[in-house]
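A protein chain is absent from this complex, but the other protein chains hold their places.
Take a look at chain A:
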Amino acid sequence: MTQVKLDPVEQATVKENRLQDTKELKKSHKKPNRVWQDMKKNYSAYLFLLPKLILFVLFVAFPVVWAIVLSFQEYRFNGSIFIGLDNYIAVFKSEAFRIALKNTLLFTVVTVPFSVISALVISVMIFGLGKISQSFFRSAFYLPSVTSMVIIAMVWRWMYNYDFGLFNYFLSWFGVEPINWLGQSATALWALIIMSCLIPFGTGIIMYLASMGSISQSLYEAARIDGANSIKQFFHITVPLLKPTTLYLVLLSTIGSFQVFTQIIMMTGGGPGSSTETLVHLIYKTGFRDFEYGLASAQAVVLFVIILIFSIIQFRVLRHDE
């Protein structure tokens, strides 16, 4: 209130002395005032934001801050104590974390390029078809994405079954001996990787199709006149123009695959040994089986930083040669 009353007085003084430095004075004193009035004028906007903002602060912002605090603490039932960087040191020293990181990286490095490239290839194939077949195939490839990963993991565990699974049966057609897919450390992680590769990247296909629709046909027309065949057109027109979509999809699937969890807990529990242990499964185990809440928070923060670094690198690389 006092600020509002001050306003005319100040205006008067500004008018009175037209010195050079009054401009700065005017700026610094008027600003909070205007902001306050703007806020009052738009109070309804804040009311519209209020419910979401309360939920956001309570269940997102506050927990994020708390997680960072926790990561510097050792959890004790009767009051946690600060232990500085000890949790982080423990994270980087621990064998379990290194294995989980290695497995997660391998998983990501194989599945992300495979998913994105196969989505691109499938989209190009679908795009050339008529309307009806286009929407038919688009649905066929998107359908698995609407079903829960829990279900997909359950059925793949069944398909990987040693005695009666579909895979060993298919392999028997080619005279290959049955493989104990999920039961031995040599194959378990690869079984999960193959599974992720064979689940179509439905979101990718839909987004690629949408972006292809917005590429002007005249570009292809011109290329055809210049004698470029369809493979050349694909590499010189389609791929470069789809780059923003590709960037988005690579980021999306990288973030997703760094967080791989459901398959692990439903199919292998991280085993045999720790051959399929991944970061999020490790966080889950550390926090909710071993109750090392501080350590689990530190692991989660490290996961976030890793994802962030990867995102920035991908952003740079895929953006650069545009």
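Note that in this section a residue touches a chain if its C-beta (ideal position, glycine included) is under 8 Å from a C-beta of that chain, and two chains touch if they have at least 3 such contacts; residues count from 1.
One rule holds in what follows: contacts and distances are computed from a predicted model.
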item	value
Chain not present in the shown complex, as UniProt names it (candidates "Thiazole synthase", "Anti-sigma factor antagonist", "Multiple sugar transport system permease protein" or "NAD(P)-dependent oxidoreductase")	"Multiple sugar transport system permease protein"
Contact partner of the left-out chain, one of A:Val116, A:Ile152, A:Ile193 or A:Val250	A:Ile152
Selected from A:Tyr88, A:Phe114, A:Phe234 or A:Phe304 as touching the chain missing from the view	A:Phe304
Touching residue (missing chain; options A:Ala96, A:Val110, A:Ile179 or A:Ile206)	A:Ile206
Residue touching the undisplayed chain, where the options are A:Leu129, A:Ala222 or A:Ile313	A:Leu129
Contacts of chain A with the absent chain, listed as residue ranges	35, 38-39, 41-42, 44-46, 48-49, 51-53, 55-56, 58-64, 66-67, 70, 122, 125-126, 128-129, 133, 135, 137-144, 146-152, 154-156, 158-159, 161, 163-166, 169, 172, 198-200, 203, 206-207, 210-211, 214, 244-245, 248, 255, 258-259, 261-262, 265-266, 280, 283-284, 287-288, 293, 296-297, 300-301, 303-304, 307-308, 311
